[in-house]
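Got a structure here, written out as structure tokens. Questions coming.
A single protein chain has been removed from this complex, and every other one stays in its place.
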Amino acid sequence: MPKMNMVEALNLALDQNLANDDRVCVLGEDVAVDGGVFRVTKGLLEKYGEDRVIDTPLAEGAIIGAAVGMAVYGLRPVAEIQFSGFTLQAFDQIEQNMARLRHRSHGRYPISMVMRAPYGGGIRAVEHHSESREAYWAHTPGLKVVIPSGPRSARDLLHAAIDDSDPVIFYEPKALYRAFREDVPDQPQKIAIGKAQIARQGTDITLIAYGAMMRPALEAAQDLKDLHSIEAEVIDLLSISPMDTQTLVDSVSKTGRCVVVHEGPRCCGIAAEIIARINEHAFEHLLAPIKRVTGHDIHFPYFQCEQHYLPDADTIIEAANETLQYE
Amino acid sequence: MPKMNMVEALNLALDQNLANDDRVCVLGEDVAVDGGVFRVTKGLLEKYGEDRVIDTPLAEGAIIGAAVGMAVYGLRPVAEIQFSGFTLQAFDQIEQNMARLRHRSHGRYPISMVMRAPYGGGIRAVEHHSESREAYWAHTPGLKVVIPSGPRSARDLLHAAIDDSDPVIFYEPKALYRAFREDVPDQPQKIAIGKAQIARQGTDITLIAYGAMMRPALEAAQDLKDLHSIEAEVIDLLSISPMDTQTLVDSVSKTGRCVVVHEGPRCCGIAAEIIARINEHAFEHLLAPIKRVTGHDIHFPYFQCEQHYLPDADTIIEAANETLQYE
Amino acid sequence: MTPSAPELAVKSSHIPRRPKITPPKPRKDISTPTIALGEIPNLQILNEKGEISDPSHEPKLEAAELLRIYRAMVLTRKLDTRMLTMQRQGEMGTFAPGMGQEATQIGQIYPLTKKDWFAPSYRSFGAQLWRGWTIEGLMLLWAGFFEGFEVPEGVNDLPFSIVVGSHVPLAGGIAIGIKQRRDDAVVVTNFGDGAISQGAVNEAFNFAAVYKAPVVFVCENNGYAISMPTDKQVATPDLARRGPGFGVPAIRVDGNDVLAMIVATTEAVQMARAGDGPSLIEAVTYRMSLHTTADDPKVYRRDEEVEQWQAKCPIARFEKYLMNKGLLDPQAIGRLGDECEQEVLEARTRFRERAKAKPREVFDMMYEELPPELEQQKREYLAKLDRKGVQ
Partner (left out) sequence: MTPSAPELAVKSSHIPRRPKITPPKPRKDISTPTIALGEIPNLQILNEKGEISDPSHEPKLEAAELLRIYRAMVLTRKLDTRMLTMQRQGEMGTFAPGMGQEATQIGQIYPLTKKDWFAPSYRSFGAQLWRGWTIEGLMLLWAGFFEGFEVPEGVNDLPFSIVVGSHVPLAGGIAIGIKQRRDDAVVVTNFGDGAISQGAVNEAFNFAAVYKAPVVFVCENNGYAISMPTDKQVATPDLARRGPGFGVPAIRVDGNDVLAMIVATTEAVQMARAGDGPSLIEAVTYRMSLHTTADDPKVYRRDEEVEQWQAKCPIARFEKYLMNKGLLDPQAIGRLGDECEQEVLEARTRFRERAKAKPREVFDMMYEELPPELEQQKREYLAKLDRKGVQ
């Protein structure tokens, strides 16, 4: 089993899907000749030709609009938006067409497409290149939203997303693109969109995270164990919408305490939704208020300050400790 | 004191601000000659001329972009987007410029502008004309978001929004435009953005709502009193962002039970945020899980079904009763 | 291998790189002008008096065909009028009447086959009927019943778009798909003079031009975008020239002349089918009626203007042409009108039978399979209907 980084794993998933299903095609800015600014689509043009690996003019709205049209026609486009910050240029097309056309056409045109975009901080980027606004899409009916946390989940989730008959927003934690390698089997493991994974078992507190935040969350869990003998259960959300409420509720029902971690702004973010659901389904098991360790409701800082802004293991530990000490 | 409906009250607020401050101007589709499709800007062109009451071409992104530019120049534009569904056409301009330019310019260009838009269901409208997506803006750092619940709060809030030196999203519950009349004094009452109002005092349960949902919330409170001798406290949020956390927390700390009501989709909606905050600040006072009576995570139904979809007094009462019976 | 949309039945392991396009069969019966990238050509064939003003382009259509076209325009207007009455009587929601634009409507899709695609905006009764949407379906959706949006079997069209201009990039996307598959279908999409200000529409022009996608853009310049006259919407004397700025050849057509519309669209569709890429047709017409039933045009336009356009009525004009040709007489006109009226009334009966709200179905068609959280919300919602005794 080859060890791959996330870029390679995503490339593999695209390659296999292009090979196996000629309805699949890839489009976006610089995806063909250049192979993508992060090289996720490298080599695909040479293999599948310019009809299926398509460089587009610089217009995100038109990219999504075109992809929706292609899906209507029966293709399975995977559209890349170069940075998630520029998905806003396509917000109208995403909400008004991508999310709605199955419904508007009374089921006639299911929009089986994927919108890929790198998101999140940590790569010393300029303004608009570090945002995490997955909550916009979670708040938008008709979409699915998934976020991998490593090469392997990236590969499997991308397969699942392309396979799905509904439109899927696929956010890639760009800080992890080349951060580490994992064994990635030749064939994808079938995983269902909508399922979380328990990344570490524990009994004392539940830490919920996803994407690039899985690393500090797991680090925090290890430290909690090493330093305080606390057994933290760590859940990798993977699917933001639909969300695996049951797994979250089961865990918190067991531990009674919970910290939710994400990079995006706090107000109306994913953590708020998780808290609301746990409040609804596990209220009687809660021993302490659920803590949010999230991005703040400010613009993502210029990169010299980003390491302070982003949630890290220390902050998660601090929050966990406060939660654990709550009486 | 004249009795006015919300359209007249908003018109009065615009009129007074145009009269008192020549930096104020109004722009949008059909706002000048036509006086706005809901007649909110009626008569303003005749009084203030086409330089200050500006019909625009049909491009929401350009309307917001132009308004931000005008604000940079020192004017105080009030931009109308004809229906909130079409604010998505301007999402990029709102997030990337309106919300950020004060910050990006290091404070040099505060964006003192208002984006007005009718939102919400209840007027038997076609697709895209009934959405409530205020949570998108609450999740966007740099903005303020306010929503009145009647003619008087509409007038006062619009004054406050125009006065504010930060960009304000002003959502108008279109179902209330002509729904009822209130006394609207000649001079606006100074109200601060960021403050909620206790619309009805109570001790047994807190109902939190805003906009058009204030009417069913108050109706529910009355019925709870009449039928079950329950004293519900009803809070009119008015300001969605910033949110008056203190008033909410104080009330729930007192009542121990809470139902939050809004029209918009549930997932990552305003109710989720409220629950998260109450969980953080009043956990020990909570006697029951906080209930959400909200829109569902589906596309707003075609209008023959909207009255079933929209939260109503019965549903709120049902939720309140469940909350009250929770042990 | 030609795919069948929307689901491509077969997966081909190898897609040829060279186009295999069915060579267009040049229609002998229609002689086309030249849609151009330079000076914008103007096209009118039938003048306001119903006389042929440009004989060189008069299409040689058979009598039956001419009458079919005429009937379609009459039916469109009958439906329009009836819907307005129904709306005023509370049986219909807000809708957008198309009166005065019948020639534009029928002409723009006349050259399409069933397997071609059409992506209309909301003011497209005529074209939708011609394409195979049912009258009762259109009534249902404008009356707020979801099922009205159901795309009829065998119709390859998008449901119309309410958001101005937002469907235009989709039309381009379908055309890109067609081109990729060496399918010989084409796409026609229409939008208004207001829509041409939307970034989305302009982005779509560029995409279509860059990919030489087989799409025909029909801009129905009906003089107004709600209250905004076209000459305040844009700073150019016409809308057609927007095309060449993007490399999209364009033509300006008298949109109240159904022959000119047919001829221009025929050329545009032939170009697209031949692999020559997109084109833009500006159809100059006039919205005789309200913007929507919520609108009062008296606020922003003068009655005289409307009267002037009355004289240019697309139906009356074509009627005169057919009468001059001996294909119609007052009696036939009356009979045909009654027939159309009858057709609308019969459809209204079917509409009334089907006009039952189905509140239990609002969670349908959201996803292929409802996720658990939505299942729960649905249960919650159905319980509420149960409590209220709603079926």
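Letters are used for the chains, namely A, B and C, taken in the order the chains are written, and counting of residues starts over at 1 for each.
One rule holds for everything that comes next: a contact is a pair of C-beta atoms (placed from the backbone, for glycine too) under 8 Å apart; a residue touches a chain by one contact, two chains touch by 3 or more.
Keep in mind that what you see is a predicted model, and the values were worked out from it rather than measured.
Asker: Considering the full assembly, with which of the depicted chains is the omitted chain in contact?
Answerer: The chain that is not shown is in contact with A, B, C.
Asker: For the full complex, which residue in C:Pro41, C:Gly132 or C:Gly247 touches the chain that was left out?
Answerer: C:Gly247
Asker: Of B:Val31, B:Ala67 or B:Ala135, which sits in contact with the chain we cannot see?
Answerer: Among B:Val31, B:Ala67 or B:Ala135, only B:Ala67 touches the chain that is not shown.
Asker: Kindly state which of the options C:Thr236, C:Thr292 or C:Gln376 is in contact with the chain not pictured.
Answerer: C:Thr236
Asker: Footprint of the hidden chain on chain A, which residues?
Answerer: Against the missing chain, chain A presents residues 29-30, 33-35, 37, 55, 57-59, 61-62, 85-86, 89, 124-129, 266-267, 296-299, 301-305, 308-309, 314-315, 318.
Asker: For the chain that got dropped from the picture, name the residues of chain B it touches.
Answerer: Contacting residues on chain B, toward the hidden partner: 21-23, 25, 49-52, 54, 56-57, 59, 61-62, 64-75, 92-93, 96-97, 101-110, 141-142, 144, 164-166, 194, 242-243, 245-246.
Asker: Tell me, which residues in chain C touch the chain that this view leaves out?
Answerer: 197-200, 202-203, 206, 209-210, 212, 232-236, 241-248, 277
In this text, only the chains that are shown with their structure count from here on.
Asker: Out of every possible chain pairing, name the one holding the most C-beta contact pairs.
Answerer: A-C
Asker: Distance between chain A and chain C based on Cα centroids, please, to the nearest Å.
Answerer: 40
Asker: Please work out the Cα centroid separation of chain A and chain B, and write it as a whole number of Å.
Answerer: 31
Asker: Give the residues of chain B that touch two or more other chains, as numbers and ranges in rising order.
Answerer: Only 85-86, 89, 127-128, 267, 296-299 qualify.
Asker: So which stretches of chain C touch two or more other chains?
Answerer: Residues 146, 149, 163, 199-200, 366, 373-374 of chain C touch two or more partner chains.
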